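What follows is a single structure, written as structure tokens, with notes after it.
Excluded from the complex is one protein chain; the other protein chains are retained at their positions.
Labels A and B are assigned to the chains in the order they are written; within every chain, residues are numbered from 1.
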Amino acid sequence: MTNHWTDLQNSDCIMIIGSNAAENHPLSFKWVMKAVDRGATLINVDPRFTRTSSKAHIYAPLRSGTDIAFLGGLMSYVLENKLYHEDYVKNYTDATFIVSDKFGFEDGLFTGYDPKTRKYDKSSWVHEKDGDGDPKRDMTMKDPRCVLQLMRKHYAQYTPEKVSEITGMPVETFNKVAKVYAATGKPGKSATIMYAMGTTQHTVGTQNVRSYAMLQLLLGNIGVAGGGINALRGESNVQGSTDYALLYHILPGYLKTPRASNSNLQAYLDKWTPKGSFGDMSANWWQHTPKYMESFQKAYWGDHPPNDKEFDYHNLPKVDEGTIYTHIGMFENMYDGAIKGFLCFGQNPVVGGPNALKERKALEKLDWMVAVDLWETDTMDFWKRPGVDPTKIDTEVFALPAAASMEKEGSIVNSGRWMQWRYKAVEPPGQARSDLWMYGRLFQALKQRYKEGGEFPDPIVNLAWNYGGGPEPDVHMVAKECNGYAMRDYKSPKGKEIKKGGQVPSFAHLMDDGSTCSGNWLYCNSYTDAGNMAARRDPTDAANNIGLYPKWAWCWPVNRRIIYNRASVDLEGQPWDKDQWVIRWNPKLKDGKGGWEGDVPDGGWAPKTKHAFIMKPHGHAQLFGNGRADGPFPTHYEPVEAPVKNALYKQQYNPAIKIWATEMNDIGTSDEFPIVATTYRVVEHWQAGQMTRNLTWLSELMPDMFIEMSKELASERQINNGDMVRIKTARGSIQAYAVVTSRFKPFQLNGKVCHQIGLPWHWGYSGIAIGDSANVLTPHVGDANTMIPEYKAFLCDVEKEV
Amino acid sequence: MAENCYYYDGSRCIACRSCQVACKQWNRLPGEKTKFFAKAGGYQNPVDLSPITWNIIKFHELNKADGVEWLFRRHHCFHCTKANCIEVCPVEPKAMSRHPVTGTVYVNKDLCIGCGSCEDACPYGVPHVDEDLEKSRKCTGCIDRVTSNLLPACAKTCPTQAIRYGTKDEMYAMAEKRVAELKANGFKGANVYGTKQLGGLHSIYVLLAPLDIYALPANPTFGDLEPIKRKGQEKYAAWQREHGKSFASVVGGGAVGAAVALGVAAVAGLNKLAERKEKIAAEEEEKKDLDSSRLSGLTRVGCARHIRRERNRLVSLPFRVGSMTSRSG
Partner (left out) sequence: MVKLSRRGFLAASGTVAAGGVLSRLGLDLGPSAAYAQEFKTKYAKESTTICPYCGVGCGLIVSARDGAVINVEGDPDHVINKGSLCCKGQALFQVATSDRRLKKVLYRAPRSTKWEEKDWDWAINTIADRIKATRDKYFTEKDSKGRVVNRTHAIAGLGGAALDNEECYLYGKLMRALGMVFVEHQARI
């Protein structure tokens, strides 16, 4: 979230799209309802009418997988009617930047596409540079090559009628949404977008999110109270686990994982440290990459001889540019036998992973698997799942009992980036232990073995592991290392003298010369000499009284509650919204030198001395997203399995996605599978079910797997509410009880009726509440940028079970 | 504090059913074995109230020309002012009791013989006899929490404050105000339920549609209670014969005494509330100065601060932003 949960109350218009917040983030509704009480309009865009829709002023139905058509329509409406926030767009975004005349777009393809590799050569997707190497701008935004005009052209085809033809949303509903939402482009008005996996789990997932961000930038809704784009994260610490880089492509704090081609530290830093433009006007925050990388390496290997950063760099594994390491890639490699050992911590991929039959089969190819959980999960039980013979499965399985959240101490980070501390209430039951304890024991056992020899033992035997003497690492010592401390007495770039062992007060004090360590620069400021900031519980609000609660817990970065807040003020530093201001420049502060008040600003520099978007090398938010694999402007493509032809372009689906033409991963056509299917969650269960399908109170509420369908489809297929139904896709088939409901309606696509059904995906074969897994049906097909699976739109057929 | 009342606002409810689980948690009620969903139109489960389910959310799907509506309503004991269940309870003194201060109707388990008269007489199908325990069971009105000045479990947990709890006057007024607000915002069918029925219920609703949608009786009656009473008296007589003694002598009078004393104690407790609240407020102020600069949130032993906090909340139900501080105890 750019903003945070309690900030939802400040919004004038809330659009919930690709999210069922009332069900999957119910407490968000405490704040959504508060905004509504204060007069906000609530819009819900969803293929089906949910508990969220039941509270919305406008419910706008949309066929799964057509968000960009809808958002493109909204952007076109804003651009054509000049409803954008002009000063904001002009000064804070790249709308004024001139794009290379080699850049173009035709019939669904941007320039530079190679159909053989399915990749783009992005060399034409660039801003033109002037003599100083800075982007060329046209401050009138009239140049046909400026980003704003290119956007207008790109989205001109996305008329309300076209939007309706693609999405199935009635034209009048679209117009109603467009009018209400675009009204927040007025300075002082705010709108927010709440989204979740309904947005991201598509082959165009990344571009879906970009389209939201672009609309918000046009309307000046980023950085302001009640604004932003807010990803509602589905797991209690999926924000923290991402910040801590449990993903192949990043190191903690979103540093890049070294590639094989980054042959030494200097090459790595040259590649990943961006050069700024516009001189001193751009903060270009990632220029500090060398400090963060060196402090990270210090946290891993400390002052161990030879105490050399190049040496430490070689301790880090380098990824191969040709291998796909993502979840889908991992299971494809496992299925192919390349992966022999598997560590699985609190995840249940045989229920939650796409193409579950394939992922279950892949586990059979392993030599060994270690699975850690609170429960005996479906994944642990894969060798005795229904329909298999355990005596033919060679995989050795270790099931380790883990401590629950109230049985250990530590911090987690919510969607709003708030890091909150949890305490231990009781001991875990039986032999259950915290994961921290397991890592401590495992590390000591491995270190012992590698001291005696083995392949490349250096990174293991030299790993800094200074967390007290006990078998369980002292969680406070770990948290202090994550923050970072001085390796020796030093003077920081801010001029502060810090003694050896002292906590680094914030990342502005980190060094690239080995004076500091920091396990995660983004968390530098979370555990300082003042103490554990995440444990704070003072609910006093800030001076702006908008619910920032700056002394409650801690949030990254540096306790900034609303990021990009330099865009919430005009060039003079005065807020667009005088009542619900986030920050403002007060010239009287600091003995007349002036200073910011309110939230922690995006850098303390005075107005007009820095461009607003400090993370960008040129200081401007990019409407022209030339870093993406599949194009700088989000473009409507159909899902890989779609019921209709792309109504806008010859290019049917995202041209830049990887096609997994592998075993057990067939793709279906609309002839055989005419019905659109989507998967989702319900409030009563959680994710792959291990945390809820083992509890009687929640199993009571939702005992059985079900499918939701319209009365029209049910009548065509002679299905009654409560019947057992079979759902088939090219990957497999499952059983479910039929919920026949008016909350699902067939879509009218250019006169053609298109049915859509819905499937919750929580069920599996282990637990109290058991049932077939919806992910048996989903394919190994992923987004072009992130390889997130296309769970949300695929084709199926449905019939009554005989 | 005078008579209390539950308030349920269907226009705020998101049917997350946290109230159902909160009820089970606080009252240690086991889960029920269910299958699929109890009724078309939503996700209702279990099928009805039972000896181990005292609160459920019902779902109603309305297919209208201008789109679908999904309506929700909670179902639990209305704690009627004119309560059939009390009237028909054959046990002397009555096992089905009314709390003298709050007006809450609850089963005194020490007195109940499980005859089922209350179950038979309730126009809303609320009490249910647990045949293993031979006791009638239903929503207690969280009388234990309320007399300790805690919100009932369901009201406390409700994310959107669709469920509230407060004095009857306050809740009745709030409902009228909310309906007026909803009507002004285009919800023409908004209405209040419960203020007129059976002498004014201690659980009222703000609803978005006419009562027939929710299968709620506008004039709940139960015809002639006499047959139920007679049956109950027969059962009570049989129970007495079986046990060879009167109820009072079985429990040695102690339980009856205790039940009466409870009411008295509760009144006394409430009378002391204002005094205690003042004291707590003073302590809070004192601590604020001591702790305001300290990092806190440490494990708190025995301070029951959330209980103190709620004492304040009960008298001021609409939540306030940043109104209280809390520190390590």
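Please note the rule applied: a contact is a pair of C-beta atoms (placed from the backbone, for glycine too) under 8 Å apart; a residue touches a chain by one contact, two chains touch by 3 or more.
Predicted model only: the values in this text are computed from it and were never measured.
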item: Full-complex contact with the absent chain, from A:V78, A:L232 or A:V739; value: A:L232
item: Residue touching the undisplayed chain, where the options are A:Y254, A:W272, A:Y325 or A:W605; value: A:Y325
item: Selected residue (touches chain absent from view) among A:V640, A:I667, A:I734 or A:I788; value: A:I788
item: Residue of A:L436, A:I734, A:L777 or A:A793 in touch with the missing chain, whole complex considered; value: A:L436
item: Per the touch definition above, residue among B:G10, B:G31 or B:P90 touching the missing chain; value: B:G31
item: Touch residues of chain B, complete complex, unshown partner; value: 16-18, 20-22, 25-34, 46, 48, 50-52, 99, 106-110, 116, 119, 128-133, 135, 137, 140, 142-145, 147-148, 150-151, 153, 156-159, 161, 258-259, 262, 297, 299-307, 309-310, 313, 319, 321-322, 324, 326
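Everything that follows uses one rule, which is that only the chains that are shown with their structure count from here on.
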item: Distance from the mean Cα position of chain B to that of chain A, given in whole angstrom; value: 41
item: Chain B contact footprint on chain A (complex, rising order); value: 6, 22-23, 26-27, 29-30, 33, 49, 51-55, 59, 421, 423-425, 530-533, 535-541, 547, 549, 682-684, 695-704, 706, 721-722, 737, 739-743, 745
item: Chain A partner contacts - residues on chain B that touch it in the complex; value: 11-12, 14-18, 20-21, 24-25, 30-37, 40-41, 43, 45-46, 61-63, 67-72, 159-161, 292, 295-299, 319, 321-322, 324-328
